[in-house]
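Every protein chain of the complex appears in place save one, which is left out.
In this document, chain identifiers A, B and C correspond to the written order of the chains, with residue numbering beginning at 1 in each.
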C-alpha cells in the first residue's frame, strides 16, 4: 500500500472543499498509515426518522472511505459504487468514522468504512469502489 | 405485488416527517401502482464536490426506494443495506427519482431506484433491502 | 445504447469458452437489442443446500449480466464487483436468466440480471459493474 501524502490538517482542507461536508461539520480526527478517523456532530437531520438516518449514514460511509484514499493520493476519487450495511439505531451524539483502503488498484480503488455512535456501537459499515483516473499509487 | 395504500398527498406527509427530507425539500410528484416519483431541487450541498455528490445521491436512492415501499405499506421500513451506482455527473437542476418495489417479501423487501438530472440523464441508480418488521404485504 | 454485435449463435460460442459455463451447460436462448436470455438445466450442485444455491445463483447473475455486455461489445468484460439478492427458494427445473445493460460507460459498464425458476418465480436478481478496458461502446 502506498504511503500517505496528506496529514490531518491537509486532509481537513480537502474535506472542507465540499459544501455538504461543511454542512455536516466533518472533522478529521486522525490520519495514520493504516487509515483515517473522521467525526461529525449530531444534528436533527441525522436522527429523527429511519429513512433520513440511512441516507446520512451512507453519505458518511462514502465520505470516510473516500478520505482514506485522499490521505494516500492527495485527493478523493469519483465513486463507482457504494454499499452500506445498517447494524442498529445510533444513539444521539457524535458519530465517528474509520476509513481504510482495502486495495489501491491502478484502475479501481476499494475502501472500507465503519461508523460508530458515541457509545462505541457499530451503527453502519460499508465499502466503496472508486475510479483511479490518474492510476496513482496503484499495483 | 400488493396495492398502494397511500396516495401522493399521504406519501408527502410520510416523507415530511424526516428533518433530512425537509432539508432536501423532497416533493412527491407521482404515485402509481408500479412505483413512485420524487424530486428535489438543486442546492449547493449536492453539487460542488464529487464526494458530497455521491453521499447525497446515495441518500436519494435510499429515500426513493423506501418511499416506493411506503406507498404500498403505509410507511417506510428500516434499511438493511443499500447499494448505489454512479453513472455520471449531474447537471445542476432538479433531480428526479423513480422508485419501484422489486419484491415484497414477508421478511425482506427489495426496491430499486433511479435518479435522473434535469436533462433526463441517469446519474445514479441502486437498490435497497428493507426489513419487513410487520410482515405486511409479503409473499 | 450501442447495438448488438453478436447474435445468439456467436454469443453461445463466447459463453462456451469458459469451462465453468460448460459445466453449467449454459444455453443462449435469446439475444435482442434490449438484452439477453440464458438458461441452465437443474443439477444436484445447484439445489440441495442453501449455501451452494446462493453461490451458483451469484455465478449466474454475473454470467448473465456479463453476456448482455458481450452481445454489445463482442466479449465479456472483467467484473469489478457483483451484487446478488436472493428472493426465494428455486423449484428444481431449468433456471432462466435475463440480462440487460443499464449503462455502457467508457470506463465502467453496469448490467442487471434476473434469475427465474421453471415456474417463473424470481429467485435471484442483481447487478454487476464491469471494467471497460477498451472503452468500446461508451458514452
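The working rule: a residue touches a chain if its C-beta (ideal position, glycine included) is under 8 Å from a C-beta of that chain, and two chains touch if they have at least 3 such contacts.
Since the model is a prediction, treat every value here as computed from it, not as a measurement.
When you scan C:84, C:110 or C:132 for touch with the missing chain, the hit is C:84. When the full complex is taken into account, the listed residue touching the unshown chain is A:125, out of A:12, A:39 or A:125. Contact with the omitted chain, checked across A:45, A:66 or A:85, is made by A:85. For subunit A, the list of residues touching the undisplayed chain reads 83, 85, 87-88, 102-103, 105, 110, 122, 125, 127, 129. Even with one chain removed from view, subunit B keeps its contact list with that chain: residues 80-81, 83, 107-108, 129, 131.
Take subunit C: the residues that touch the chain left off the picture are 17-21, 23, 44-56, 58-60, 62-63, 66-67, 76-86, 126, 128.
Definition applied: only the chains that are shown with their structure count from here on.
Subunit A maps onto subunit B through a rotation of 180 degrees [Cα fit, steps of 5, range 0 to 180]. For the pair subunit B and subunit C, the fraction of shared interface numbers is greater than half, so the two copies use mostly the same residues to meet.
The centroid of the Cα atoms in subunit A and the matching centroid in subunit C are 32 Å apart. Measuring from the averaged C-alpha position of subunit A to that of subunit B gives a distance of 22 Å.
Centre-to-centre, using mean CA coordinates, subunit B is 27 Å away from subunit C. Counting partner chains per residue, subunit B shows two or more touched chains at residues 83, 85.
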